[in-house]
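One protein chain is absent from this view; the other protein chains keep their places.
Right, subunit A next:
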């Protein structure tokens, strides 16, 4: 059974801040359709500064939202089903309208009954009716790979932190990943090569020479060249004038 409705794009939320300063109506439309990953607590605590405007929570604009929760309860309201999702930070009721020409409320109930107690990924537009928040045009998809839960929360945290104007220090960028061949100082050779290229890119417009890297790190030119090629392959640097000098992306 497929409950997805085509909102599998997780990246939408990142574009929020860039476009929200534009007053042009077409640009505003774009902002309004971006999808922001959030926790249910953020939805419940968000406020709407202007009627019919975007909701806001801690400087993050919310319009289309995505969240993750356990499917806890379903109620038959004849023309619609009220589905309660909960993620530990709060609970929210999502209304799914029943299209009588296609299916019946009982049929839809049976379909959703089977996903009770499972994790689902939900997207929709955040709206407010007489002070009650609701999720319109909701799509509900069962999560098969539960790493999605971790990734969703990490994305929500990332967007929240960026909206507060806090920049993530470069060193902690790779926190989640194990560095290959980490040296005693905790940095891998690749990281150290990259650091030298980054530090010198601004002043050496024709590229940071391989010889400079090898001298700095006390390694042979060939070793430095090998590291540079590896960094080119991962897209972090590129060859400048020739393959003896590199610039950081």
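Please note the rule applied: a residue touches a chain if its C-beta (ideal position, glycine included) is under 8 Å from a C-beta of that chain, and two chains touch if they have at least 3 such contacts; residues count from 1.
Convention: contacts and distances are computed from a predicted model.
Between the names "Ras-related protein Rab-2A", "MIP18 family-like domain-containing protein", "Probable cytosolic iron-sulfur protein assembly protein 1" or "Replication factor A protein 3", the one given in UniProt for the chain missing from this structure view is "Replication factor A protein 3".
Considering the whole complex, the residue from A:49, A:117, A:165 or A:235 that touches the absent chain is A:117. Within the complete assembly, A:160 is the residue of A:96, A:160 or A:227 that touches the hidden chain.
Within the complete assembly, A:144 is the residue of A:52, A:131 or A:144 that touches the hidden chain. In the full complex, the hidden chain is touched by subunit A at residues 38-39, 41-42, 57-58, 70, 72, 84, 86, 88-91, 117-119, 144-147, 150-151, 153-154, 156-157, 160-161, 175-176, 178.
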